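Shown here: the complex without one of its protein chains, the others still in place.
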Amino acid sequence: MTQAVLLDIKNLSVGFRGGQDQFVSILRNINLTVHAGETIGIVGESGSGKSSLAFAAMAYFKSGLEAQSGQVVFNGQDLLQENDSAVQKIRGGAIALIPQNSGQALTPTMRIGEQISEVLQLHSRYRPEQFRDRTIALLGQVRLPEPGILIDRYPHELSGGQQQRVAIAMALAGEPELMFLDEPTTGLDVTTQAHILKLLKDICDERKTAMVYVSHDLGAVAQVCKRIVVMYAGQIVLDGSARDVLQSPAHPYPRALLKSITRLSEATIPQALEGRPPMPGIVPAGCAFADRCMAAQDRCRTEQPRLVKLANGQTTRCFYPEEPKLNAARGTTRPAELDPDSFASQSDTLLAIENLSLTYARPSLMDQIMGRPPQGVPTVDDITLGLARGETLGLVGESGSGKSSILKALAGLLPFADGKLIFDGTSLSRRGTEDRDRAHLKMIQLVFQNPDDSLNPRQTIAQILAQPLNLYFDLTTAQVRQRSEELLEEVRLGPRYLERLPSQLSGGEKQRIAIARAFAADPQVVLCDEVTSALDVSVQAAVLELLRNLQRKRGTAFVFVSHDLAVVRALSDRVAVLYQGRLCEIGTSQAVYQAPFHPYTEALVHSVLEPDPDFSPRVLADDIVELGPPAQGCAFQRRCPKHIGEICNTTFPPWQKSRDGHSIRCHHSLAALADGFTDEEQPYA
Amino acid sequence: MREGAGHSAPDSKLLGFWHVMKSMMSRPSGLIGVILVLLHVTIAVISPEIVPYDYKKISNILMLSAPDSSHWLGTDQLGRDVLTRVLMGGRQAIFVTAIATPVAVMWGGFLGIYLGLVGGRKDDVMMRIVDALLSLPWILKMLLLIVTFGTGQTVLIPTLAFFYGIPVIRIARVATHDVVSRDFIQAARARGHSLISIIFVELLPNVRDALLVEGAMRWSWMLLAFSSLSFLGFGATPPNPDWGLMIADARGFLVVAPLAGLAPVFALSTLIIGINLTADALAKTLGVDRARKASPA
Partner (left out) sequence: MLKLLVRRILLGFATVALVSVIIFAGIEILPGDACTAYLQRDAQGQRLENCRQELGLNRPVVVRYLGWAGSAIRGDLGLSANSTKTISELVGDRSRNSLLLAFCTLLIGLPSAIFLGVLTGLNRDKPIDLICSTVAICAMTIPEFVSATVLILIFSVWLAWFPGIVMTSASAPALAFFPEIILPSVVLAMVMTAHISRTVRSSIIEVLESDFVRMAILKGVPYRLMVFRHVLPNALLPAINVIALTIAWLMGGVVVVETVFNFPGLGRLMINAITDRDLQLVQAIALIVAVIYVGVNLAADIVTLLLNPRLRTSMMRRS
């Protein structure tokens, strides 16, 4: 069973020279062996050094970085010692990289075919007249449609998923023995991601190429890799088979990480992993994970643990790898009905959205002369939703679903093309914030996705929190300061944060400030726009818990938008599913996540990746790029696996309602949708 | 459980004046630049007190004389002491441009910010006009006004301020566009802050850096323009000592008395180099990207 050793990384340390000639380490003492045909996942969060490892293994160092010590031996040669031309022969050929963001990684001025032919020219034995045919064959292998046409296109003419496939084809062109993949599915839609992963798995099975898959997403890694390596603070902390690492990891970090991931099968907020990863370059006295570890002992803080091979096959960097006997219950269970402690016992509607329609089209000259709204298919159409006091309504969908646009319209940042918005009985203006009065603006607050962007980099935290306080309330300076401190307390940050600048905070801390800022206005509705999507996995659970606690305390209602179905399920009472700006399904979160499903919801649910080696996503919808919603008929008509016929293309599907407020918009009856499963039973009850 | 602090103590006086100065001067180029500028400004201010001769004093005997102990740099074609005139040669230029530059940056900056925020038709129309104005050569624009209304500071200052403020509109507009798309501006809008409040509280601190660097560059372009105008006879008027004028005068006598020409050349060049070095260092310190700068005017 021992295959040949392809790549042997020995004691590699990589870093850069910081101020005062100190060496700041990004990677410390990395030892990794890759055998032929092996699939390894390298898992870690931001700051773990995983991407740097992939690049270092190809002997590539960004300007400023250098290898302080160690070897990278490939097929007997130490790549770090070889000269440029020897390394160039190997890169792109025997070792290939599939980059993270292929849209940026493909040269904009060269056609797709030319870029792939370049690899053929450098690394293969094909003759120039054979390049074109070979390229078309490669594009076909990565399941791109019409490869003969695509070959002459430029990168920006392709969708994200297509660009990623091109990058895979480019890697395959060199007939690699080893492929490095740097987060290849980040930024892609869930359904597209499932397709790409399936492709990768098939390729590896077929060609027996060794693969090193770098990612923060344990679910993705579980699909493709037989072996998992976990990194933390620039070091390898665990190395074992995928099954072992995912089911019984012998290190507290992956253990806590797995517990903190939201899972679709459990409608609860998982247990947060407190703290944050250390800044790169800081070499702690003891174990790097000690300050976040539940089982840390004195030895952990003073002595650095070394890698030790255990009897069960895993290699771990921990003094106490066994799971401690405290069996903390996993997360706080959330009953399906609304929690009686919250204020939601009265189900009066706080916010009612009726037939909301939005468009990004600007009125043409003709429209302006005739005084009519812009023509064309609206980006978002016919949205009717209600939000009760204290309730959390989740909006789920992928890119193009319009979910963020709806939030912006609710906040007043986007004017409505049509429809009504009624807050507590009062109709709010369609035109936007300029037309609403301050009392209403105060009641509805918005938290954005990216905390780097939503906080003014030139203001201190105190100034940032003072903005809403001074705008909505009449307070003295002392009172403002006191309120700010109270708010910080509520989001569990100390008062010393007041004098800091956003650039000095981590992503999780910044998001807490953004949440504190929203709650400073004492709102009744908080709109959350993908608030956890930009955060590290281990930090997401803490933010979700924070939101839940704030809701319990203040009785605020949330409209929670996310593409992550598990996260939405964990937090929401009711969920609405959107596709291309139209509603597909709406109901309680329990009802939506089980049959009967709208065909799109079904595709979504089955694309979600669980960190479980026995789990396989099902690819249900075709991987077609939508350029916009169709003018007539069901929004999902082009991709639906349950497409009936012409009726789906021409008539808007009716709402099929069930007793407890669960509605699905489809031409199939509820009964027909309930039997949607072919041979498997319902995965999530 | 509280989150750990993790980070070092901040300087919340974000990039205050002295911090910026110190940082600029830590680079050799920045240090040289600041020293040159300060030197020139100081000399311009105190020169009347320290010069050995009267700058207008003509002598019929000592024309174009070589440097000696009484005239360290010799005399020009009218017998005037070159050293005196060189030391005083920057006064008018620096005075005029030091007033015109902030005016240019302010009016161009505010208009640019306004257009960047408001967008739409007003923006389109205004930018067409700006493009049209920029298509005319600078000399034409300025000469038309100068010839009509006369030379002298009262005409030069507003003329320079007006025409050199136009490119600032573009810069401010682009800088505003970069900032406006960011979420914290949208967040302020969503809260219901007024436009004025958003401009001053959220926008300006982020646009300020680009404007400062641009302002420094504007000063150097304006000095060049003023000197060029003087050289052509449309800026400073004789017998005022001005470097541009001096160079024009000395042109005919370069063989005989090169210093009369080289001295003002040296003075003017060092000032402009100093300003440019300062602007460069300022840009690096503040992190402003000057990669896409177009040529002057």
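Labels A and B are assigned to the chains in the order they are written; within every chain, residues are numbered from 1.
The rule is short, and it goes like this: a contact is a pair of C-beta atoms (placed from the backbone, for glycine too) under 8 Å apart; a residue touches a chain by one contact, two chains touch by 3 or more.
Just so it is clear, the structure is predicted and the values come from calculations on it, not from any experiment.
Visitor: Which of these touches the unseen chain: A:28, A:50 or A:123?
Guide: Of these options, the touching residue for the absent chain is A:123.
Visitor: Which candidate, B:143, B:157, B:174 or B:204, sits in contact with the chain we can't see?
Guide: Final answer for the missing-chain contact: B:143.
Visitor: Just to verify: which one of A:9, A:26, A:90 or A:648 makes contact with the chain not shown?
Guide: Considering the complete complex, A:90 is the one touching the chain left out.
Visitor: Residue by residue, what part of chain B touches the chain that was omitted?
Guide: Listed in rising order, the touching residues are 128-129, 131-133, 135-140, 143-144, 147-148, 220, 224, 227-228, 231-232, 244, 247-248, 250-251, 254-255, 258, 261, 265, 268-269, 272-273, 275-277, 280, 290-295, 297.
Visitor: Provide the residue numbers of chain A that touch the chain removed from this figure.
Guide: Within chain A, the residues touching the omitted chain are 55, 58, 60, 63, 84-85, 87-93, 96-97, 99, 101, 104-110, 118-119, 122-123, 154, 156-157, 170, 174, 627-628.
The rule is short, and it goes like this: only the chains that are shown with their structure count from here on.
Visitor: For the complex, which residues does chain B have touching chain A?
Guide: On the chain B side, the touching residues are 1-7, 10, 12, 14, 182-184, 186-193, 201-202, 205-206.
Visitor: Residues of chain A touching chain B in their complex?
Guide: Listed in rising order, the residues of chain A that touch chain B are 274-276, 279, 291, 408, 411-413, 433, 436, 438, 441-442, 445-446, 448-450, 453-460, 467-468, 471, 492-494, 496, 499-501, 504-506, 508-509, 517, 521.
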